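What follows is a single structure, written as structure tokens, with notes after it.
Every protein chain except one is present and positioned as in the full complex.
Chain naming follows the written order as A and B, and within any one chain the residues start at number 1.
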């Protein structure tokens, strides 16, 4: 299947998901030692064509994110591609001189084969896609979406639980500004028999827009606010997805203080959970999951981060060199 | 011809210009699809030698400029070279600790084969060239020069109008601090039968030094201040070169406000222009050209930006690997 822009999680239906996940599985070969001759040949084929020149990916990050940027850059370089990169475009580039995103994207699309855009304003990726001559990958647009994170999250669920349907998933933390939550909810809303629990302090509850989306699609979800409710959810869920309260999204320190630290997942919580459940986090974490939890086999967040590279390799291959898969 | 340092536009006489432009034309092959076997071989030859190691370009940017940096880096990587880069040397590097440019350049020239220098101080590139053991490319030195921009501007004129002599060219905007203007004027002053019009608010008129240069060379130029004069120029010019009023060059906000927005090129202006004329802009643009103009076939500024890569590829090839052209 041909991929062009990656703008929102909703665009990924079952067939393309299967293709992405299967390709991501293969990408793990690149980190294996002692490859067989057959595997070595497969790796060679999985790399991006470099004729007559290597493909170039531009990272245009208006908001800093070393983790996401490193993940994309490592993916591109593992595939034998090249990268041009700015880690704080808002501060350093023409944006500071008053240039529109449309103009920036028109120019950068003359220098690269794909643009990875991280922006602080919701809707930026779609705006960019209107003006770009090359594919745009949305790497987070303000409180909007972060579709590649949702893909790696779902890929991790598949990896750990061997299914992406028939799931009970609980989201805890900042559900208002947490774009990874928004994207994963939209993505899971395409799946079969998924049930959602949303646990958030009042000021950062899930946006109405997303709840309406779930209601329209007739998908079961429950909002929970008290500790008691949380315990029932912990006993039942297959996936506990925790997010950081993002200080940088609050205009007012007091509002932040009201939300921060309300839900901290520690060993007491984890021991309530099912044996074959998993705990996820898009990272960075501050203190919303106690470090005592890190060694629990159900804590998969570092494996989840590592999966980011394989998912992004799969996406880049499908976008830039689909003829050679 | 052998190129070493690229410091100012004046250094490019006719023969070398022809060579650069012809090489830049060939560089477009790298972005062509479905190359013939012959073209593919030519691309291979146009790449930089990578024996015994790939060539390395250092981007030393004391002033941020994502556009120019991306253009150079994309050029270098398309040629199969490597890049080491800093996007805000003034803030991040030893300069902040008080190191002289001379020392920085002496050290960096041990790590790279060519240094692309963007600096906020006029004359920095020449200063750097005195101490560097490798070629210096001036990528803008304060209000000084920006010679590779002038080359890509002239290349664009040649591309669009099929000539670089016998031109009437009008410059509008910040002609005092606009180093791309300075460099292009110096470059065009080497050509035959070029006539200049300079249209700028009083505080940002063309420096006396450049006017004296034109007077000495007996080159025709006219300075215009009123809207009426502008209209006459628009009807007559072959090239309209618009620049941004650069807020960051003003120490005083009021002075900036006096200049900003005085000349805004919109559809009413463009409809006065000749059919086979062109509108250029070094970008970034703020509002000095209305976006309604973008779709006019005479608006060539995005093609102009794209040409930056090809010109820089040609220059890098001539500097780093002249034996294999």
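Convention: contacts are C-beta pairs under 8 Å (C-beta built on N, C-alpha and C of every residue); 3 or more make two chains touch, one makes a residue touch a chain.
All of these numbers come straight from a predicted model, not from anything done at the bench.
> For the chain left off this view, which of B:43, B:58 or B:311 is in contact with it?
Within the whole complex, the residue contacting the unshown chain is B:58.
> Can you say which of B:99, B:166, B:227 or B:257 touches the chain missing from this structure?
B:99
> Contact with the hidden chain only, please: which subunit B residues?
Touch set of subunit B with respect to the missing chain: 51-54, 56, 58, 60, 82, 84, 86-89, 91-94, 96-100, 102-104, 106-108, 110-112.
> Go through subunit A and note every residue touching the omitted chain.
Answer for subunit A: residues 29-30, 35, 39-40, 43-44, 47, 64-67, 69-71, 73-74, 77-78, 80, 83, 87-88, 244, 246-248, 283-287, 291, 302, 305-306, 308-309 touch the chain left out.
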